[in-house]
Structure formats: C-alpha cells, structure tokens
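In this view, the complex is presented without one of its protein chains, the others remaining in place.
Should a chain be cited, it is by its letter among A, B and C, assigned in written order, with residues numbered from 1 in that chain.
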Amino acid sequence: MKKGRIEAFSDGVIAIIITIMVLELKVPHGDSIKNLLPLWPVFLSYVLSFIYVGIYWNNHHHMFTVVNKVNGAILWANLHLLFWLSMIPFATAWMGENYFTAAPMALYGFVLLMNGVAYSILASLLVKHHGEDSLLAKAMGSDFKGKLSVVCYVLAIPSAFLNVWISGALYILVAMVWLIPDKRIEKVIHDEQE
Amino acid sequence: MKKGRIEAFSDGVIAIIITIMVLELKVPHGDSIKNLLPLWPVFLSYVLSFIYVGIYWNNHHHMFTVVNKVNGAILWANLHLLFWLSMIPFATAWMGENYFTAAPMALYGFVLLMNGVAYSILASLLVKHHGEDSLLAKAMGSDFKGKLSVVCYVLAIPSAFLNVWISGALYILVAMVWLIPDKRIEKVIHDEQE
Amino acid sequence: MKKGRIEAFSDGVIAIIITIMVLELKVPHGDSIKNLLPLWPVFLSYVLSFIYVGIYWNNHHHMFTVVNKVNGAILWANLHLLFWLSMIPFATAWMGENYFTAAPMALYGFVLLMNGVAYSILASLLVKHHGEDSLLAKAMGSDFKGKLSVVCYVLAIPSAFLNVWISGALYILVAMVWLIPDKRIEKVIHDEQE
Partner (left out) sequence: MKKGRIEAFSDGVIAIIITIMVLELKVPHGDSIKNLLPLWPVFLSYVLSFIYVGIYWNNHHHMFTVVNKVNGAILWANLHLLFWLSMIPFATAWMGENYFTAAPMALYGFVLLMNGVAYSILASLLVKHHGEDSLLAKAMGSDFKGKLSVVCYVLAIPSAFLNVWISGALYILVAMVWLIPDKRIEKVIHDEQE
C-alpha cells in the first residue's frame, strides 16, 4: 500500500480542523474597536491551538517524508491521531469562552496528551513496519521532544486546578520546544544522500 | 479516465464529513468538569460515527488501490456513496441529542444500510468494469463482511423499536467486524507480486 | 503551468460546497419519525443541489482530463465558476426553507444560470488556449447540453412567478439530461487511442 492517500486524507482533515477553530471567533455586535477586546481569550486560544495543530501537521509531514509503506494498523493509528486532533477545536473553544479557568485548562492538557500518545503509537507502528535499521527509525531517534511533551502535559493537567498559570506556561513551553526547527529528519536525509 | 481525481475528491468529502460531526459537540456553558457529563451521548455517537466513516475511508482506499480505470457510471456510484456518507452527521446528531431513543437509532441503521448498499453498487460496477478475472475481483472475493453488515443493519432497524440495546449492539458488532484488519486485498496484492 | 493544482483546489472547494449544504438539514427537536417529515423540502432541495454540484464536478473532471496547460485567465475563470458554485448552498437553503415558493425558485434558477455561464467561459478559454484542432476542442464539440441547460434556466426564472412546478420540472429535466452519461469525451479519448 502506498502512502499518498493517507497523506492526502490527513492533510484534508488537519486543514479542516485548523480552519473550523476560527468559526469560534464570533463577530461582535458593536462596530467599534472596543467591541473586539472581549474576544482576546478566544483569539489567544485560537493562536495557541493553530500553532499546536501546525506542529502536528509539520511533524506528520516530516515523518511521512521517510515512510515508504503503510498497512491496515497504520491507517487506523493515523485515524486515531486524527480523532484526537479533532477534539482540539472543542477543548480550545471551552478554554477560550471560559477565560482559561481550571477545568477547561485541564481538559486542554488531556486532549494534547491523547494527541501525543496517538502520535507515539503511529510513530512506533511505522518504525516497526520499516524495521529498526530503516531511515525512518534513525530519523525518529530517541524522540526526546515527544517524551518531554508528554511529561509536560501530565504535569499540566493537575496543575490547572492549583494555578492555571502553571498549565498555561507548560503549554507555551511545549509549543516553543517544537517551534524550534527539528533538524533530526532533515539531517538524516541529508547524511543518507552523501 | 484515471482514478486520481476521484480519490482526491472522495478524500476531501470524507475528510469534511468526519470533521463536521465534531461541530455537534457544542461547548457547554459552565466551566466545571460536571458540565461535560451531559455531553456523553453526543460524544459516544461521534466516536461511533467517526469509526464508521473511518471504516468507509479505509475500505474505499483499499479498493481503489487495485482500481485501474473508472467510467461515468462509476463516478456517479461514487457520488451516490458520498451522498449517503453525508447523511451520517445528521443521523449521528439526531441520535446523540435524543440519548439513543428508538426512531433516531432506527434512522441511524437506515443510513448505514444505504451506505452499505451504495458501497456494494460501487464495488460491483468496479468489478464489472475490470472483469471477473481482475485483481480487483479477486480482492473483493465473496464480500462476506459486506453482506453480514447489511443483514445486521436490516435487523437493527426494526429492533430499535423493540429495544434500542439490540440495535446498539449490532452497530458496535459491525464496527468491530470491520476494525479487525481486512487481509483480503493486502493478501491478493502480496500473492500477485510473488 | 500545470493543471494539477487547479484540479486539487477545485476538488477541495467543490467537496466543501457539496458537504456544507447538509448542515442546513437541522436536527429536529422531537425524537419520533413524524418529527422528520417537515424536513422534506430541505432534504429534497439538498438532493437536487447535490446532483447539480455532482454534475459540475463530473464535467469539470471530464474536461480537465484533456486539458494540458492553463494560464492566468483560466485560473480566474475557474475561480469565477467556483464563486457561483459557492452560491448554490445559499439558494438551496432559501428554496428549501420556503417550501419552493416563487422568488427562491427563481433565485435558484439564476444561480444555476450564472454557473452555466461561468462554465461556458471557462470552457471557451480552455479551447482557445489549446487551439481549435485540439483534443479538448473536439471533445467539447457543439456543447448541445450546455446550451439547452442555459435555455431551460432562462425559461425557469420567470416561470417561477407563474407556476413553480414549471421551474421545478425544468430543473429536474436539466439534471436528468446531464445524468445520462456523457460519452463525448470518453469517445474522443477512445478514438484518439486507436
């Protein structure tokens, strides 16, 4: 089985997820600049989730660059990831509409955690299918960032009930870690070509 | 005629269908965990329908892997399938909002039945177009799972008015049958290559 | 310039248009079968528009099969067609919610007319760009169906104010004419290969 259509379908679902979140940004009733101000929590949560979904798309893109073949289990692991990605707009909206209070902040962390888990399952099935000596296995490496993210989410969920700023800081920290360009896969491809 | 664009268009429509269902999961008004609890029927129906649409995408993907050519009738049979898939969000929402009562459960079964019928029509047109000796015809085989599903849906529709648990069990059963990896097409491709 | 991306973008837009129309089919409040009955005009208008958008996707697909190259004007003519296609959900919803009364029926015809005009402009720019001796020019032929459709729409718009059944019959007639498989392009491709 070829990977083309799994990429195309994932691109479609991720494109819709990243775009429907903006529908939560409801048009305010007045027509002055000050009518826009109450929208800041919805806007801020949209920006954060846009970055997170962007990170997933980037990582998915990078990973599939070195994928050669897929099987039935991988198709379902990919759908499982798309399911948890589809929960991000809901968690984002609940968080934004409630001005970043405890329970919505914790749910947001839970959804990110499930996404991280789903991504790990997909990655390990792909590595297993390609073999431990494959380019993919080398490119994935020890997945330090992935493990760090999961630890942060696990800490952020209970922290939300103590102090939402801790959870918020952890979500921003994880996003920053991933925004720093990931040279792993680009490097492995480059080394291979030499 | 090539199959590329029919795959791309189907991927687009299925990606939208699977994603718009999550819009039914409306953000609750309160900001505590207990405000999430009333959402369980909508969430559960979303999970079930996500799996069903995922099954259709997987099967469509598998089947088109061994398709070489399409014609006008196949394009329309594919659109007919997409039409019934587009009814799933409506049936899902009605079922979830009414806590799985009789008529919505029956309608859900009817929509699944029409999807099963539409898929069979598409599959048989494809087999006819490729010939009985084609790789596609071999890969489809007797389509035991497809026939079993249709029988289950036909039983589930009237059962909903007797006891909704029977219908629910049948819908879950059919989903399980399809989640078990379908080795048919993968096997035929593999045999062919030897 | 290659045609791949214009096809992909058109597929995306058409997939969204054909799918968002189903969002007009609002979930009824009660949970019995009779609560579904008032939805018939919305459902019927959805079916009709699904077929029309399906026809446009099919024709677009067929036409681009024999397209080799595009230019800036063709990109805009294609966007112009997508604009009028994007008006179909609005016209469909207005017609369905008002039980097929005069003005909505006339607007529906106007939107179909503008789609027909936009499609003709796109087709003639493509023929001009490929030359009168091209495979595309031969495949388009005299475009009898296209001209007949435009005549029907022009008749249907004023007819809606006399008797909505005339307009309705004309819309169904045009859909039927296009549903009958169009052998022109398939034939020309086949002849070319011999």
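Worth pointing out:
Here, contacts are C-beta pairs under 8 Å (C-beta built on N, C-alpha and C of every residue); 3 or more make two chains touch, one makes a residue touch a chain.
Since we're looking at a predicted model, the values are computed, not measured.
Along subunit A, the points of touch with the absent chain fall at residues 7-8, 11-12, 14-16, 18-20, 22-23, 25, 27-28, 31-33, 35-36, 47, 50, 54, 57-58, 61-62, 64-65, 179, 181-183, 186, 189. One chain of the complex is left out; on subunit C, the residues touching it are 1-2, 5-6, 8-9, 12-13, 15-17, 20, 71-73, 75-76, 79, 82-83, 86-87, 89-90, 93-94, 97-98, 101-104, 106-107.
Basically, only the chains that are shown with their structure count from here on.
Put simply, the C-alpha centre of subunit A and that of subunit B have 26 angstrom between them. Averaging C-alpha coordinates per chain places the centre of subunit A 37 Å away from that of subunit C. Contact of a single residue of subunit C with at least two other chains is seen at positions 12.
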